[in-house]
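Here the structure is laid out as C-alpha cells; the discussion comes afterwards.
Here the complex is missing a single protein chain, while all its other protein chains stay put.
This part shows subunit A:
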Amino acid sequence: MSTAANDAPRSRGKAPAGERVADWADGRLGIYSLAKANMRKIFPDHWSFMLGEVCLYSFIIIILTGVYLTLFFHPSMNEVTYHGSYVPMQGQLMSEAYKSTLDISFDVRGGLLIRQIHHWAAIIFLAGMFVHMMRVFFTGAFRKPREINWLFGFLLFVLGMFTGFTGYSLPDDLLSGTGVRFTQGAILSVPIVGTYISMFLFGGEFPGTDFVARFYSIHILLLPGIMLGLVVGHLILVFYHKHTQFAGPGKTNKNVVGMPLLPVYMAKAGGFFFLVFGVIAAIAGIVSVNPIWAIGPYRPDQVSTGAQPDWYMGFAEGLVRAMPGWEINFWGHTLVLGVFVPLVIFGIFLAVIALYPFIESWVTGDKREHHILDRPRNAPTRTAFGVAWVTAYLIMLVGGGNDIVATHFHLSINAVTWFVRIGFFLGPVLAFIVTKRICLGLQRRDRDKVLHGRESGIIKRLPHGEFIEVHEPLSQDQLHTLTAHEQYQPAEIGPTVDENGVQRKVKGSEKLRAKLSEAYYGEDSQIPKPTVEEYKEITSGHGHH
C-alpha cells in the first residue's frame, strides 16, 4: 500500500503522463528491467540484414489482409449459380468459395486490392525467406549459437510454402484446382497409405465437398498459428543472441557495433515496414495476380494450358515433370516411382539445407560461439556447396516451367526436359567447382592486396625505363578487415596406436570426418592468409611501405 517506506516522496502530478503510465505498468509487469536491457540495444547495419525484415513485414501484411478476407470469403463447396456483377460469369455454376472470391473482387470496394495485396505479400514473403536464408547460409550466420534459429527459419520457409499452397487453393478456381489434383495424385503415389491419406484429406474421393473448408482452417488457423509462434521465437532469439556483424575495425567476436534500438533502429526498421507495405500496395494496384475470374471455376474434367503454380511450388513441379514415369508392379501392388521419387527428393533436398549447420560443425569440431560473419569467399567449400544447392533448385524451377520455356524460346519440350534431367545432376557439380575457384581467386586477390597494396591506377616510369603501376598500401583498417578471418586446419585422424602400442581401430565416422575436413580446409580449399612476417618482409623490401 504505502510506497513511502521505500521511496523518497515523489512530487505527484509533476511527471509527464506517459511516464506515469509506464511507472504504473512497471509496478505490475516489471517492464523496466526488460526495457533496461533492450531499449538501447545495439543493432549492426548492413543491407543484407534487411532481408529478414522484409519477411517479417510481409508476414504482418499477410495477417492483416488475411483477416479482412475472412470477413467476406465463404469456405464452402456448395454449388451455386452466379448472379453477381461480373457479367461474363452470370448463370455459371460454381462453388460458393469461388463465388465469394468473385464478390470480393467485384462487389466489395477495395476487396480486389486486399486480395491482391494478400497474394503479392505471400509471393514476396516466400521470396524474402528464400533470399534471407541464403544470406544466413553464405555468411555462416547459422553457426553456434544460432543453429536453432536456423531451424526455426527453415521451418517458417517450409510452412510458408504449404500456407501459400492451401491459400491459393481456396478460391476453387480452375488453376488452383488443377494444383490440388496434382497434390492428390502425388499423395496417391505414397506406398501403402497413399489412398488412405487421400480419402481422409478430401473426405472421400477427389474433389469431394470438403477440401476448401479443411484447407481453410489449415490456412487461416493452424499454419499461421504455428508460424506466428515461430516468428516470435525467431525474433526473441535474434534479440537474445544479438545480431552478427561483419569483421571490421573495432568489431570483435565479443562486441556488437551499431546503432541503438531507440531511436535510430526503431525509426529505420519501423519506417522500412511502411516502405515494404507501400511498395506491395502499389504493386497490388498495378499488377494483377491470380485473376480468378479469367480462369473460371474448377471442374475436374477441364484444364487451362500453361498451368503454373506460384513460384515457390515450382521446384516441386519441376521434379515431378523431369522424373521419368517409372512404375513397378508386383504382387498386385504398384510402386509409383515416377511420382513418389520426386516427393522423396523434395524432402531430402530441403532436409540437406536444414541440417547443414550440424554437418559443418561436426566437420570442424568447433564448439565456440561465432558472431563475426564470414565473407563467402573465405569459406569456399561452404559457399560452393550453397551455390550448388541453389543451382539445383533453380534448374528445377526452370523444369517446372518447361512448357513455358519451350514455347518462349522455340525449343522442343523434349530438349528442355532432357536439359533439366541432366542439368539437375551436372549443374550442381559444375557450380561447385566454378564457385570454389572463384572464391579461391578472390582470396588470392585479397592476399595480394594485403601484401602489395591496392592498385592505384597510376603508372610510373622507373629510372631504367620500366613501367610499373604504383600500389598504394592499405590502411590498418583495411589490413585488419582483410585478415580478420580464421582459417581452420584439416582435422587429422588421431594416433592409430594407443599408449600401450596396441593398434587402435579407427572408426569409419572418424575417417569420413578427416576426409571431409580435408575437403573443406585442405590445401586446395583455401589460400593461406598473409602472416605478419610475410607482410613485414615484403613491405620492408619495398622501402617505406
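Throughout what follows, a residue touches a chain if its C-beta (ideal position, glycine included) is under 8 Å from a C-beta of that chain, and two chains touch if they have at least 3 such contacts; residues count from 1.
Rule of thumb we're sticking to: contacts and distances are computed from a predicted model.
For the omitted chain of this complex, the UniProt record lists the protein as "Cytochrome bc1 complex Rieske iron-sulfur subunit", which is one of "Tryptophan synthase alpha chain", "Sulfate-transporting ATPase", "ABC-type polar-amino-acid transporter" or "Cytochrome bc1 complex Rieske iron-sulfur subunit". Listed residues A:268, A:471 or A:515: the one in touch with the omitted chain is A:268. Remark: the omitted chain is touched by one listed residue; of A:125, A:202, A:419 or A:432 this is A:202.
Only one residue in the set A:70, A:252 or A:456 touches the chain that does not appear here, and it is A:252.
Check A:20, A:40, A:83 or A:437 against the missing chain and you find that the one touching it is A:40. For the options A:221, A:294, A:413 or A:519, the residue in contact with the chain missing from this view is A:413. One chain of the complex is left out; on subunit A, the residues touching it are 36-42, 79, 85, 93, 106-107, 109-110, 112-113, 116, 145, 178, 181-182, 184-186, 188-196, 198-209, 240-242, 249-260, 263-264, 267-268, 270-288, 298-307, 320-327, 329, 331-339, 369, 371, 402-403, 413-414, 417, 450, 476-477, 479-480, 483-484, 532, 535-536, 539.
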